[in-house]
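Pasting a structure below so you can have a look.
Here the complex is missing a single protein chain, while all its other protein chains stay put.
Right, chain A next:
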Amino acid sequence: MRFDAKNLLAFVIPVGLIVVWQGLSLLGEVPPEVLPAPTDVVAAGWRLGASGELWSNIAISAWRAGVGFLIGGGIGFAFGLANGLSKLSERLTDPTLQMIRTIPHLAMIPLVILWFGIDETAKIFLVALGVSFPIYLNTLHGVRTVDAQLVEMGRAYGMTSRELFFRVVLLGALPSIFVGLRYALGIMWLTLIVAETISASSGLGYMAMNAREFMLVDVVVLSIVIYALLGKLADSVARWLERATLSWHPAYLAR
């Protein structure tokens, strides 16, 4: 009972703000062309949902985010593992990767448009680029900081390299990898919003930009809310995964 009440506490301020917002809108204090009432935003969502436009835009945005994330995350993860395990690989690739990392990936937008137009490739490329570095850095850090004593124990107890990798190194690096994962999810949405806003003919960012042209403020606000919800959803999935795989970790034991 107590626990429930504590959980509800988190909602007091957001719900309060929405109520105030709705009240001010009804009183005419906030003109609808500046900020439409929450009910109008919900109505816009209903309208676009019924026409199917909303779902197709969410689907295409989620697809871009997912594919970009898999490609960029996969590359970052692979380099992180390789460079964490092999000095040779690290000497060969780490300086270059660190150099590329210093370029803000959104600064590449003009170039990416020149290369790929407003094709899907452009968005996926940007997302992949943005996502790969946090995953790379945190995987590398995780693998490097795996307890050397455990690795030695594994060797002394006759683990094969394969066993050593899967049972000691990878699991030891997992907490750090999750830090990278959650950070990368944030960058994924950010990159996608910017890319879709600047150059796209579909997706949530396009929906918002298109609505702006027609002064449909309710749809603009709706897009922002949906971005926020999707971001929260991704983060929750990552948290859940973290909790499920790190249940051994003292930080998660008590919960």
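Quick notes on this structure:
The rule is simple: contacts are C-beta pairs under 8 Å (C-beta built on N, C-alpha and C of every residue); 3 or more make two chains touch, one makes a residue touch a chain; residues count from 1.
Just so we're on the same page, contacts and distances are computed from a predicted model.
Only one chain is not pictured, and the protein name UniProt records for it, out of "Aliphatic sulfonates import ATP-binding protein SsuB", "Phosphate transport system permease protein PstA", "Ubiquinol oxidase subunit 2" or "Pyruvate dehydrogenase E1 component subunit alpha", is "Aliphatic sulfonates import ATP-binding protein SsuB". When you scan A:V41, A:V168, A:L204 or A:V217 for touch with the missing chain, the hit is A:V168. Note that of A:L8, A:I100, A:M153 or A:L241, the residue touching the chain absent from this view is A:M153. Listed here are the chain A residues that touch the chain not shown: 149-150, 152-159, 167-168, 171-172, 174, 246, 248-250, 253.
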